[in-house]
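One protein chain is absent from this view; the other protein chains keep their places.
Right after this comes chain A.
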Amino acid sequence: MAQIRKATGIVDWLDQRLAVHKLLDVLMVKYWIPKQINFLWAMGVILTTLFTVLFITGLLLVMYYKPDTALAFDSVNKTIMQEVEYGWLWRHMHGVAASVIFLIIYIHMLTGIYYGSYKKGREMIWISGMLLFVVFSAEAFSGYMLPWGQMSYWAAQVITNLFGGIPFIGDALVVWIRGDYAVSDPTLTRFFMLHVCLLPIVIIGIIAFHFYSLRIPHVNNEIAEELDFDLEAEKYMSGDTKNSKVIPFWPAFLAKDFMYISLFMIFFFYLVCFKFNFAMDPINFDPADALKTPAHIYPEWYFLWSYEVLRGFFFDIGGIKAFDIGLAAFGIAQVIFFLLPWLDRSDVVKPAHERPLFFIWFWVLLIDLIVLTIYGKLPPTGVNAWVGFAASLVFLLLLLVVLPVITILERKGAKS
């Protein structure tokens, strides 16, 4: 047992028992971050903040929400939105944060892609991040069902139906997921369980893993410079803070992030109080009605690009049904980003503007994703269907063919 002396204060008392100084050193004070970074490196902390907002407002909402098809709609729209003191605020914050968190996730992902932060030792950061994205998607989908409005119901209907396309077990799988032959009360209850219990636990676990995975390969920087972190840290600790290429997580990195969060929150609460329809679809203020199909069914904006890949293949090709091709393409779209570190065959870690072909590829991909997103909401008729088809095809080609080819060329060019 360690030597316990009479403590000089609370911190010392804790330090003797929990080694808080050592812990803070490891987690904060001697956790080194490159200095050469821009505001895009603040997205991780903004995401953590938004997740915290979702977690806390979610706890408040669960106190009044009723996961029962007969009570859910009124418990949200009457009890929470009108009767509970500031219930509207918690709900709007929850709904808007759920939508905005995806915007930040996409910026975070695209930053990683642009600066090549997914390879050469950083694969596990990328994979754990992608895992977070997928589980967050499930969390968002299950949460969207809870108010039991028209869009909740019909989105659940459409999305659960997709699993029916899986060969052999499809039909049974759909019933297993719904807990009934149709989307109904047991469906709502089980998605409630997923949303407030299982998925949050999984998310917290993966977040911890995501943070841990950063420690060994370290955070990338704006010029993708390979740093000797031990050497730079020594420089910093010896007092040469100006010439050291690293900064400590606390206070330097967090001081910067805290500034970005404060600024971001002005924008966030503007959305919460004045501009929330994008995150809280008006149609969902109509109670769920199994007999009345809404004129247009569409997912939330952050699912539109993959939804459009699903819808993009709208005609049979070579005897294979359009639905099956779409489903396969959708399946590929869901997992393809996991493989990014291996689809990129080049071992160059540099920002995209220093990799000419990759640079073009990046912007074409971004534009294609935006086209998919916009056309994913429009009715798939006439020209729209063809735009969706072309954009879906471009998406698959970009990732499956173009990226490997240009990065192989890059590698060969670098050698000669």
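Everything that follows uses one rule, which is that a residue touches a chain if its C-beta (ideal position, glycine included) is under 8 Å from a C-beta of that chain, and two chains touch if they have at least 3 such contacts; residues count from 1.
Note that in this section contacts and distances are computed from a predicted model.
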Discussion item. Suppose you had to identify the omitted chain by its UniProt name; would it be "Carbohydrate ABC transporter membrane protein 1 (CUT1 family)", "C-type cytochrome", "Putative zinc-finger domain-containing protein" or "DNA-directed RNA polymerase sigma-70 factor"?
Written reply: "C-type cytochrome"
Worksheet item: Considering the whole complex, which of A:156, A:174, A:304 or A:349 touches the chain not shown?
Response: A:304
Fill in: Among A:202, A:283 or A:364, residue touching the chain not depicted
A:283
Fill in: Residue, one of A:211, A:258, A:314 or A:359, that touches the chain absent here
A:258
Worksheet item: List the chain A residues touching the unshown chain?
Response: 35, 38-40, 74, 77-78, 81-82, 86, 88-89, 92, 103, 107, 241-242, 247, 251-252, 255-256, 258-259, 261-263, 265-266, 269-270, 272-274, 277-278, 282-287, 295-296, 301, 304, 366, 370, 373-374, 377-379
